[in-house]
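The structure under discussion appears below in the form of structure tokens.
Apart from one protein chain that is not included, each protein chain of the complex appears where it belongs.
In order of appearance the chains are A and B, and numbering begins at 1 in each one.
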Amino acid sequence: MADPLLKIEELETFFPIKSGIFKRTVAHVKAVNNISFDIKEKETFSLVGESGCGKSTLGRSILRILEPTGGKVLFHNKNILNYSSSELRKLRRDVQLVFQDPYSSLNPRMSVRELVSEPLFTHFSISKEEANQQVDEMLEKVGLPLEQAERYPHQFSGGQRQRISIARAFILKPKFVVADEPVSALDVSIQAQILKLLMQLQEEFNMTYLFISHDLNVVKHISDRVGVMYLGKMMEMTDTDSIYEEPLHPYTQALLSAVPKSDPLEEKERVILKGDVPSPANPPSGCPFHKRCPKAMEECTTIEPEFKEVKENHYVACHLY
Amino acid sequence: MSEIISRLKKDKVGLVGVIGVLLVLVMGFIGPLVTPHDPTEMYKSHTLEGPSATHWFGTDDFGRDIFSRVMQGARVSLYVGLISVGIGATLGFLFGLIAGFFQGWVDNVIMRIMDILFAFPDILLALTIVAVLGPSLRNTMVAIGIVFTPVFTRTVRAAVISVKEMEFITSARSIGVKTHKVIFKHVSPNILAPFIVQITLALSGAILTEAALSFLGLGIQPPEPSWGSMLNASRQYMEIAPWIAIFPAIFIIITIFCFNLLGDSLRDILDPKLNQ
């Protein structure tokens, strides 16, 4: 297989917790804690996990929308964390972000045409006519009627707004797109429409996706490989079929068993986890999952398990393996 | 622009505001040219006379024609109001934008200075500035402008901070939009509503502050009239000659009212959410 498009090495994003009058840093929230993985060209890599696990922070750190505090992000074998601000601006042509909330992610005072053409005017000096033509093409691709191009975001439904967001992110034909929960805020019947659109565009533009979601059903459909995160750590990573058919980490198993069944007659074995996700500001010692793990052992409380390949292309951080 | 006008046509209240503001402005420009009497001439035998056919709004304690003085004063009051609020709003907008957008130490420095300015009563601060710069119309406007800067800075800063947290700002940054464009294209248009309301509020305040300064002898120098100084001068005669107070007061109220109406409708017009 070809070289990976993106190599993430020991990436860390820590947020300082400040306290006292002098705002001294007393501790860190380790939102992304020493994570490494590759994303291959034209692949869809999905990150799943519950709220607070750091998946969105990881996605934004990779794009340097949040500044990572350590590690490397190699895009085409160049570490973008060393990029100057002008290099970074150029990089923005190739990497884009699609947001979860179709309401707050579009400037309410810009028309659809202004929103979708902004990336073009930001990166190229092109005439209005050329831009308009490209916008029209893009709107057609995402399924928005051209006669609505002069309207403002609030005149659209959630699903249509997400189409506007996608048009805006894709008009530069980026190579790599981080889609941060792009369908979570949408109605069920609309979710599938948007997922289909994303898959179609990926095919057409040969794009690579990092798809972030809390919904395992959605992830199943769109991804080639899946990484499961918990408290800033990668717990398990493998191709999509193995994660659903043969989950190794107890957390992955619990996550899968918690998905509501799709048929009332289905007999489902339930692993109901006790308690809540601990605060990322104060994670447990040893394995971050040990306090909720049904299979926790003595060593889990003290020694942090190593993230290692236990089967071919199947990585797990757990003392069981 | 043509769109704004067509929208304004539909908004009856806003239209009243626009027409009112235009009339007041016309009065400010043309009024002093068409006064029936010289606004500073004293008719010694006609002091404190009520409204009559010769003196429509009556005369003041020096026997000056109040109608003529109101017309003349319109120019000064509007001039001072608009320019000083213009100064305050511009400074406040810039400081607020910078403080709110960049935060950190810049924010701290700007806001502490604003806090200090804010701590003084308006009049006292204006008085000090005029005293330092020397009394004149220009310095009065500068002083009032500075007095109003902290209010605008705070309003703008608060709005910027809330807008900055919106995802569309992150979106603009992730597309690679340059910082100054993010500030002027994405942040600024979304803080207009509170800003415009603040302007209309400040206008009335500015007209009244000018009045107080004039009264203390630091604003417009007598016998040159302004609405505020007329109002202030009327205080001693309030019971025997209320018309001295009533007419300038009515004009101040009408002016402020029209500006408020205009401000309200501008805010709505500039908000795409309220327009289908």
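In the analysis below, a residue touches a chain if its C-beta (ideal position, glycine included) is under 8 Å from a C-beta of that chain, and two chains touch if they have at least 3 such contacts.
The rule we apply is simple: contacts and distances are computed from a predicted model.
Enquirer: Hey, which one's the missing chain according to UniProt: "Phosphonate C-P lyase system protein PhnG", "Copper transport protein YcnJ", "Dihydroxyacetone kinase subunit DhaK" or "Peptide ABC transporter ATP-binding protein"?
Expert: From the choices "Phosphonate C-P lyase system protein PhnG", "Copper transport protein YcnJ", "Dihydroxyacetone kinase subunit DhaK" or "Peptide ABC transporter ATP-binding protein", the unshown chain carries the UniProt name "Peptide ABC transporter ATP-binding protein".
Enquirer: In the full assembly, spell out which visible chains the left-out chain is touching.
Expert: Missing chain, whole complex, touching shown chains: A.
Enquirer: Consider the whole complex, including the chain that is not shown, and state which of A:Q134, A:Q191, A:T208 or A:T238 touches that chain.
Expert: Among A:Q134, A:Q191, A:T208 or A:T238, only A:Q191 touches the chain that is not shown.
Enquirer: Out of A:S19, A:N77 or A:N217, which is the one that touches the chain we can't see?
Expert: In the complete complex, the chain left out is touched by residue A:N217.
Enquirer: So which bits of chain A touch the chain we can't see?
Expert: Looking at chain A, the ones touching the missing chain are residues 50-51, 157-160, 187-193, 195-196, 199, 214-218, 220-221, 240-241, 244, 254-255, 257-266, 270, 272-273, 275-277.
Basically, only the chains that are shown with their structure count from here on.
Enquirer: Using mean C-alpha positions as chain centres, tell me how far chain A is from chain B in Å, no decimals.
Expert: Between these chains, centre-to-centre, one finds 50 Å.
Enquirer: Would you mind writing out the residues of chain A in touch with chain B in their complex?
Expert: 63, 65, 88-93, 96-97, 99, 101, 104-110, 118-119, 122-123, 152, 154-155, 165, 168-169, 172
Enquirer: Going by the contact rule at the top, pick out the chain B residues touching chain A in the complex.
Expert: Against chain A, the touching part of chain B is residues 166-168, 170-178, 181, 185-186, 189-190, 272-273, 276.
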